[in-house]
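Here the structure comes first, spelled out in structure tokens, and everything after it is commentary.
Every protein chain of the complex appears in place save one, which is left out.
Right, subunit A next:
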Amino acid sequence: MKHQSKTSVSEGTHCHSIGAALTFIIILLGIGVPVWWNTTTVQRASLPLEELSNMVKLYENEQIFHIEFKTAKEASALVKKLQNELAESKELSSYNFSIVPYHLNPKEVNILLSQNSIDAIDVSFEELSGNNLQNGLSIVQVPTHYLPTGKVYIGRHNFLYISEEINFKSVCSILASILSTYNHHENLIANLPISNQYNVLLTFAVSNLTMVHPSLVSVFDENFSAFSKKFSHVSDLSISSQVVYIGNGHIGADYSTDNNAFILNEEKIVSLINVLEPRLGNQLSSDPTFHWVLYVPHEEQSPMYIFKGSSPVTTNSVLSPRWNGGGLQIVNGIEHSFAGLALCQLRNALGIFSLQNSEDSYISLEYDESGVHDWELYLLTRRRTIQFLNQATITLKSLSQLLEQIGNIVVSEEIRDLVVTSVKMVDAARRAILNGNLQQAYRDAKVANMCAEKAFFDPSLLALLYFPEDQKYAIYIPLFLPIGIPVLLSLRSVYMHFLKR
């Protein structure tokens, strides 16, 4: 009896221990493992990977080039002729032109009859068009007395004027030269990188502060304000000026008795730039900065001229491609042309190139106070749209590749949102390009690029911040073993128990 009760007790405890073991196993596998798994998995918001992999580079000539053909005559026949000519042209056949015939309305005809010069017509047409933002160029046919036969004239705005007897070849050649200048990649090497915001820093390097006459500043004032205002359709410019004190300015200029002046050769200029550069305070912001230095030599060393070889440089200035196209000018006296020179270099650095007049075409080389023509900005916007889109595409692709490679980086919701927005904006910009709405496309491309950059450079995307997978197990196994081994061993007894039954 005693013996019996003993076995029933031991059987009872045995049942208890089996029950306990089963409970442990269930809790461990049913609750513990899922909780551990869920709390330690890397949070990865899903990215639109398929759309990312479908993104492709866009080429300049995929953009539609809108042309409005305005004439008082039968427009559609002329348009057809022009289209044929464009299709035959070697340089232009790859571009996508969309030419719309347009009959001049009475107001416009009135302008053509009443004005006395082509420049006046240009101004009146611009007023009539209401300063619309550019989505293309307009070709206007004007009476013979404005333009010699067969010639083409581009004004300050978006109008290209042709004479009554049209020379389609010259129209083609001027379009080709515009497009090739603006799309030539070699031209872009030494320029400021594309950005939504630029700094322009004008530096007056002087050895005597009283030499900075206010009129020197006012020379720049009007033109740079106007340029900056006009350029704000493309990017924001933040223009600053500063005066830097340079001591007595002994930079080793040689006195030349022949010229009765001090002479700086190339080597000296290079070291002058090298010495000035650290002092220019470009720590102002992280945006690309264009430097233009006006060096006012000491009284004892003026006048000072830059010489190339044995002849003086007419502009008395140099520029450096390794300075994003910025440069330096030596100022011996205050002249009005200073602003024109500095503005010209700034235009080049920003990628606005001046064209030369050719045999059968005129280009208005006289600028208004802003120093930039509307059609130049139109062409720049065209190019930048493509650049922004391609840059956004590259950034997004390398981001997705990076996240694919490194599995344990957290991808937060914000990053996902940025990537999704960027992808959407790239699509929207592409659609706007196809619809010919360049301004919309440009705005979208800018946003796309900004979001892509922001996502790529997000501080949370650092592999180092996260645990590699293999180390994760190394950390957790010591925690699991003390519980895991007894539980595993008890599995055996549970198995034996059920086997006996």
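The working rule: contacts are C-beta pairs under 8 Å (C-beta built on N, C-alpha and C of every residue); 3 or more make two chains touch, one makes a residue touch a chain; residues count from 1.
Just so we're on the same page, contacts and distances are computed from a predicted model.
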Leaving aside the chains you can see, what is the UniProt protein name of the one that's missing? Options: "Large ribosomal subunit protein uL5m", "Replication factor C subunit 3", "EOG090X07K0" or "Transmembrane protein 237A-like isoform X1". "EOG090X07K0"
Write down which of A:R347, A:R383, A:R430 or A:K446 is the residue touching the left-out chain. A:R347
I'm checking contacts with the chain that's been left out. Which of A:S17, A:T181, A:N408 or A:S490 qualifies? A:T181
Kindly state which of the options A:S398, A:N435, A:Q471 or A:S493 is in contact with the chain not pictured. A:S398
Provide the residue numbers of subunit A that touch the chain removed from this figure. 181, 184, 186-187, 189-190, 193, 202, 207, 209, 212, 214, 217-225, 228-229, 232, 236-252, 266-267, 269-271, 273-279, 281-286, 308, 313-315, 317-324, 327, 329, 336-337, 339-341, 343-345, 347-348, 353-356, 365-369, 371, 394-395, 398, 401-402, 405-406, 456-459, 461-465
